[in-house]
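A single protein chain has been omitted from the complex, and every remaining protein chain is retained in its original position.
Moving on to chain A:
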Amino acid sequence: WTIHVSVFQVVMKIIKHYQEEGQGSEVVQGVLLGLVVEDRLEITNCFPFPQHTEDDADFDEVQYQMEMMRSLRHVNIDHLHVGWYQSTFYGSFVSRALLDSQFSYQHAIEESVVLIYDPIKTAQGSLCLKAYRLTPKLMEICREKDFSADGLKKASVGYENMFEEVPIVIKNSHLINVLLWELEDKSTAADKHELLNLSSSTHLEKSLQMLMDRVDEMSQDINNCLFFIPLQYIQRRQQENAQRQSRGEPPLPEEDLSKMFKPPQPPPRMDTLLIASQLSTYCQTIKEFTSQNLGKLFMAEALQGTSSYS
């Protein structure tokens, strides 16, 4: 499974979409079109979802998509729905909404993917476009809507195997390749130096901030977990049992706990799982970023060293 993405029709369009409509933490979304060829998914075109405003609440998205696809078909462009794309802000995209919509896509069209475009990383000099799919296990769970602890346990779904990343190959038509070659000749050297930008603290700070927020959420979830069990009663019972054991008496049965306390609704596991997944994504991006930056710093040091020696 690989995904082939055409630069001009897809990547540039997504970037353009974000540049025009998204700013800050705002997210832009759109539809991917393409077709499955042998063992690869070729994404050949896309179109954006229009930005919602308050005054056209009755706007029908499905209707719009159908219209769009029909129109595209009329001009003989691939019109098969193969997924959707979304921009992200400092790598925060793992959310319930994404899970739900990706599930419904994958449920309807088996080969659907979601393309995540990170504009901030791209702005730093390296295009960041990633494709994700839900793992079959997660699909199973979502289909059964069983997000309880037991369900997740049975399906052995952890935060690390919720999403699978699909490798992307970016393909250009030869004409475009030629154009790019020509452009490269013309471009000045300064344009490429974005990649060597050494200032990293703002980006890191931001990432850390987001990370911290998630950690807070996580802590809260764990606290909820702690207090949802009738803690004090259990402790008392345990102490009692320990005493009884020391006296050689049979311990009191513990099953009656569930009878005495109406088992409260266990806290939903899925949110915690998503947060964990998001955390790991953050860590991943920070790790990548820092390793890159370290490299850059060493490079800069080396350069400075030579210049000072000379």
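Simple rule for what comes next: a residue touches a chain if its C-beta (ideal position, glycine included) is under 8 Å from a C-beta of that chain, and two chains touch if they have at least 3 such contacts; residues count from 1.
The definition used in the following text is that contacts and distances are computed from a predicted model.
According to UniProt, the chain absent from the figure is "Eukaryotic translation initiation factor 3 subunit C", selected among "Eukaryotic translation initiation factor 3 subunit C", "P4-ATPase flippase complex beta subunit TMEM30A", "Aldehyde dehydrogenase" or "Mini-chromosome maintenance complex-binding protein". In the complete complex, the hidden chain is touched by one of A:66, A:212 or A:299, namely A:212.
Counting over the whole complex, chain A has residues 149-150, 152-153, 156, 158-160, 201, 204-205, 208-209, 211-212, 215-216, 218-219, 222-223, 225-226, 229-231, 234, 238, 254-255, 257-258, 261, 263, 276, 279-280, 282-283, 286-287, 290, 294 touching the chain that is not drawn.
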